[in-house]
Each structure stands twice: as structure tokens, then as C-alpha cells.
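Yeah, one chain of the complex is gone here, protein chain that is, but the others are all in their spots.
The first chain written gets the first letter, and so on, giving A and B; residue counts start at 1 in each chain.
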Amino acid sequence: MISFIIFFFFAAVAVIFAAMVVLHRNPVVGALSLVASFFALAVMYVLLEAPFLAALQVIVYAGAIMVLFLFVIMLLNLQHQAEPHTRPVQQFLGYTSSAAFGLALIYYLAKYGVTKLPEGPFVSDARTVGIKMFEAYIFPFEMVSILLLAAIVGALLLSGRTGAAPPVTGENKL
Amino acid sequence: MIPTHWFLILSAILFTIGVCGVLTRRNGITIFMCIELMVNAVNLTFVAYARQFHQIHGLLFVFFVMAIAAAEAAVGLAIFISLFHHRHTIDVDEANLMRW
Partner (left out) sequence: MHGIDWVDVGLSGLKIAVVLGAMLNVTPIMVWVERRGSALIQDRPGPNRVGPFGLFQSFADALKFILKEDMLPAKANKVLYTIAPMFGLIPALTTIAVVPWGRPFLLPGGRLFEPIIANVNIGILLIFALASMGVYGIVMAGWASANKYSLFGGIRASAQMISYELSLTLAAVSVLMSAGSLSLVDVVWRQTGSFVLFNAIKLPAWNIFSPAMWIAFVVFFVSAFAETNRLPFDFAEADAELVAGYHTEYSSMKFALFFMSEYMAMATMSALITTLFLGGWDIPWYNEPPNALGFALSVLAFVAKVSVLLFIFVWVRWTIPRLKYDLLMKLGWKVFLPLAVINIVIVALFIAKRWL
């Protein structure tokens, strides 16, 4: 009973803040709304009996990736750049096609979705995940670590300035 | 116990909002954030099915997806920063050198 209330409340929070990301002009507000949405998703993971993954979601997504986004937005002063308005044709086509896609998806999921509830508890603690990771998934684990190294080196190379410095805008000369 | 297809519908709604954002907005950072939203919707689907069938492989896949999304965000933001330094605008419609 109380898990239904929690589900509906946090589902509403996730959807509303996700909509704010798409609809609000200011990217800083968008980034912070996305953080709130990720928190609501972490609560969803707890409802799905995966608390380890909920903690990982907050640590990795809300605590690291979004901080990176916020740093980039604030250091480049992107909130002062006015985003030009999307052309009406693109807006109309974008909204209608994504609405059609979404409605089709929801319809088919509701029609053919699995309705039998699972029985028994779901053992998903860190020990089980760790054992499975180092038994069946050891190769992807090592590959992901090499991928992260490649990403670090790539990000460092890409963000080094190789030309003239950008023109300083009138306000907020840091 | 909450039925699994409710989680799938929530995931579908979040994915649709992400798709809508990618198609409609012109700010590069906002498009990145909508892509992250789509990836999270898919993560929710994985975890929902993992719980439904009591398979832990779904959780492991989410683990890897999170790691890859972190790497993608870092590199994508680095690309966006260098684009911003050269073009001095955040409008992705301005990055059109390779268009017809």
C-alpha cells in the first residue's frame, strides 16, 4: 500500500523534472532538474529491490556526471548565451513524432507487458553482484576500465585549446 | 509489490521526453542531458526486468551502462567544449560544415 504511494509520488517527480529539462530555457535549471529526476529514479531502483544500484545511481549519475555538466555550464558561462528559438516546423514535427512514438510504446507495453508478479525476494546485494561480475563478466569489466582510460585521455586531448583564445564577452570577465 | 509493467510505462514516458528534447532543443548541453535521460530510462527497464525474472544479469548490465554513460558524458562534453571554443555559440545548428 505505502509502496504504491511512494511509486506514484516519485514517478510524478521524475516525469515532472524530466519535462522541466526539456522545456526550461536555462541550462543550469535543466541540469539541476535532471539531478532531481535521477534521485527519483534511485528511489525507483529501491522499489525494485536493487538498493546497491540505487546508491550507485546517486554516486555515479547525480554525484559525478551531473557535477561535470554543471562545471561545464558554469565555466563556459553558457547561461548567458540565449538559445535561439527552434523553428516552428521543427518544433511541430518533433513534438508530434515523439508523442506518436511514446503513445505507441506505452500502448504496446501495456498490452503485451508481463503481468505475472515475481515470487520471493530478489537477492541483489553487493556480494552477489560482485561474484557474478568477477565470474561471468570479468572480460567486460576489464574492457570498461580500458574504455574509461581512453575516455580520460580523449577528454584531456579534446579540451586543450589549440587556437586563439575565445573572445571575452562583455559581462563576467573571469 | 508493484507490477513490472508500471515501471516499463514510466520508463517509456521518460524515454519519450528524452526523445522530444533531443528533437526540439538547439542547445548542445540540453541535448546531452536529454540523451542521459534516455539512457536512464533504459536502465530502469533493465532493472525492472531483472526483478521480474530474478536474474542478476540485468543489474550487471546497468552497471556497465552507467560506466559507459560516464565515459560518454566526459568525452561528449570535451567535444562540446572544443566546438564552443571554435564556433563561440552553443547552437548545434551552427555546426553545419559537413552538411550538403
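By our rule, a contact is a pair of C-beta atoms (placed from the backbone, for glycine too) under 8 Å apart; a residue touches a chain by one contact, two chains touch by 3 or more.
Note that the structure is predicted; figures quoted are calculated from it, not measured.
A.B. asks: Identify the visible chains that the left-out chain touches across the whole complex.
C.D. replies: Hidden chain, whole complex, touched shown chains: A.
A.B. asks: Could you tell me which of A:V21, A:L48 or A:A62 touches the chain that is not displayed?
C.D. replies: Considering all chains, including the one not shown, the answer is A:A62.
A.B. asks: Determine and list the subunit A residues touching the chain excluded from the picture.
C.D. replies: Missing-chain contacts on subunit A: residues 1-2, 28, 32, 35, 51-52, 55-56, 58-59, 62-64, 67, 70-71, 74-75, 125-126, 172, 174.
Keep this in mind: only the chains that are shown with their structure count from here on.
A.B. asks: Centroid from C-alpha atoms only, then distance subunit A to subunit B, rounded to Å. What do you get?
C.D. replies: Comparing mean C-alpha positions, subunit B is 6 Å from subunit A.
A.B. asks: Contact residues on subunit B for subunit A in the complex?
C.D. replies: 1-10, 12-21, 23-27, 29-30, 32-34, 36-37, 40, 43-44, 47-48, 50-54, 56-57, 59-60, 62-64, 66-75, 77-82, 84-86, 88-91, 93
A.B. asks: Under the definition above, what is the set of subunit A residues touching subunit B in their complex?
C.D. replies: On the subunit A side, the touching residues are 3-4, 7, 11, 14-15, 18-19, 21-22, 27, 30-31, 34, 37-38, 41, 44-45, 47-50, 52-53, 56-57, 60-61, 64-65, 68-69, 72-73, 76, 78, 81, 83-84, 86, 90-91, 93-95, 97-99, 101-102, 105-106, 109-110, 113-115, 117-118, 120, 122-124, 128-129, 132-133, 136-137, 140, 144, 147-148, 150-152, 154-156, 158-159, 161, 163, 166-167.
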